[in-house]
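I am attaching a structure below and will ask some questions about it afterwards.
As you look at this complex, bear in mind that one protein chain is not there, while each of the others sits in place.
Chain lettering (A, B and C) follows the sequence in which the chains are written, and residue indices restart at 1 in each chain.
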Amino acid sequence: MGKNRLEAFSDGVLAIILTIMVLELKVPHGDRLDALLPLLPTFLSYVLSFIYIGIYWNNHHHMLHAATRVSGGALWANLHLLFWLSLLPFVTGWMGENHFAPLPTALYGGVLLMAGSAYWILAHRLVAGEGPDSLLARAIGKDRKGMMSVAVYAVAIPLAFVEEWLAQALYVAVALIWLVPDTRIERHLTAAE
Amino acid sequence: MGKNRLEAFSDGVLAIILTIMVLELKVPHGDRLDALLPLLPTFLSYVLSFIYIGIYWNNHHHMLHAATRVSGGALWANLHLLFWLSLLPFVTGWMGENHFAPLPTALYGGVLLMAGSAYWILAHRLVAGEGPDSLLARAIGKDRKGMMSVAVYAVAIPLAFVEEWLAQALYVAVALIWLVPDTRIERHLTAAE
Amino acid sequence: MGKNRLEAFSDGVLAIILTIMVLELKVPHGDRLDALLPLLPTFLSYVLSFIYIGIYWNNHHHMLHAATRVSGGALWANLHLLFWLSLLPFVTGWMGENHFAPLPTALYGGVLLMAGSAYWILAHRLVAGEGPDSLLARAIGKDRKGMMSVAVYAVAIPLAFVEEWLAQALYVAVALIWLVPDTRIERHLTAAE
Partner (left out) sequence: MGKNRLEAFSDGVLAIILTIMVLELKVPHGDRLDALLPLLPTFLSYVLSFIYIGIYWNNHHHMLHAATRVSGGALWANLHLLFWLSLLPFVTGWMGENHFAPLPTALYGGVLLMAGSAYWILAHRLVAGEGPDSLLARAIGKDRKGMMSVAVYAVAIPLAFVEEWLAQALYVAVALIWLVPDTRIERHLTAAE
């Protein structure tokens, strides 16, 4: 099964998710600063989600670059990942409109948690198809960063009901950790070439 | 006629259909659980439609992988399929907002019925271009699963007016049958290689 | 300049135009037939525009298949065509919501007229890059069908203010003429191979 079409379809869905999130930034009535300012929380949540989609696209790109074949199961694992990411515009909008209130903040973390888990499932599906000695298996390794991210989300969700800004800080921290480029796959690819 | 651009265009349309369906999940006013709960039927209908689009993308992907040429007639048969699938966000939203009421449930089944028939027409157009002894013809065979799905939709539509949950159960059952991977084409492709 | 990215970008824009047009079909309040019926004009105008976008995609696909190079001027001629087609969702929605009233019907024809002219400009830009003896030049020829379509739109626009259904009939007639596959390019391509 060609992986090109899987990449193209995922790119399409991620590009649309990225772009329709901005539709939650509703054009305000009035042409003054006080019409614009109430949109600030929605804008900040848009920035965070934009970065998360960028991270997923970037990692997805690297992972599939290292994969050589895609099974039927991996196609569905990929759709499962896209399902959770497709809910990001909704929770982003809800969290922004409600100024990072506890429940929307927790639900945002829940979607991140499910997306992180879905990415882990996809990675393991792909590795299973490649074999334990494959380039992909060595590049992904134990995926400590991925497991740690999911663990942080699991901590942040109940925290949102105690102190919502602490949960927000954890979401931002995980994004920053991923922004630092993941050199594992690139290093293994370079070594293989 | 190159099939690559047909695949790319279909992927684009399916990716957009998948993603704009989530726009029917309108961000609620209020930051509490009782603001979120009324969205549950819309969310459930979104999950069902997401799975259906995933199934169509998956099968479309396999079918075109086995095809070697695409005639002008097949281009239009493909657009005909995309037309019916493009109505899925509308009927999904209507069914969800009305808590699976009889008429929206029946209309949802009607769109599934038309999409299933359009897929059948596209498959037969492609097989006609490939010849009866082609890989594609042998892989698709009599397409019992496709014909059965259309028959189930035809039963579910009148049922929606008697007992709407029975119609819903039939839509879910057909989706589950397709989720079990269709090994026919993969088996024939492997045998051919 | 590679034509692949031009094709991919055009496919993306056409796929999105096709799919966001369905967003004008607003999910009605109420779960009965009398909530659905007022949407019929919008649905009918959606069907007409869907077919037009399908025709443009189909012809664009064939034309670029026969082209071998794309100049900077042709890139802008292509964007000019996409600009007019991007207005189709707007005029489709306006015409449908106003039950095919004279002015919306005339404006719809105006957008078709501009898109048809833009297609003609793009075709001539591409032919200019290929030379008068090229495959593309012979395949497109005098483009009588394209010029005739533009002429029919020019007649239909003033007619919309006299008898709007006559203008609608002309738009449908032009669509039907194009639905009959344009065998010119396919024939020339086959002959060349």
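Observations on the structure shown:
Please note the rule applied: contacts are C-beta pairs under 8 Å (C-beta built on N, C-alpha and C of every residue); 3 or more make two chains touch, one makes a residue touch a chain.
The structure presented is a predicted model; accordingly, all values stated were derived computationally and were not measured.
Residue C:Ile20 is the one among C:Ile20, C:Ala35, C:Ala154 or C:Val172 that touches the chain not shown. The chain omitted from view is touched by exactly one of C:Gly54, C:Gly93 or C:Gly109, namely C:Gly93.
Within the entire complex, the positions of subunit C that touch the omitted partner chain are 1-2, 5, 8-9, 12-13, 16-17, 20, 23-24, 72-73, 75-76, 79, 82-83, 86-87, 89-90, 93-94, 97-98, 101-104, 107. Mapped onto subunit A, contacts with the missing chain fall at residues 7-8, 11-12, 14-16, 18-20, 22-23, 25, 27-33, 36, 47, 50, 54, 57-58, 61-62, 65, 179, 181, 183, 186.
The working rule: only the chains that are shown with their structure count from here on.
Geometrically, the chain at the heart of the complex, using CA-atom means, is B.
Mean C-alpha positions place subunit A and subunit C at a centre distance of 37 Å.
Touching two or more other chains at once are residues 8, 12, 16, 20, 23 of subunit B.
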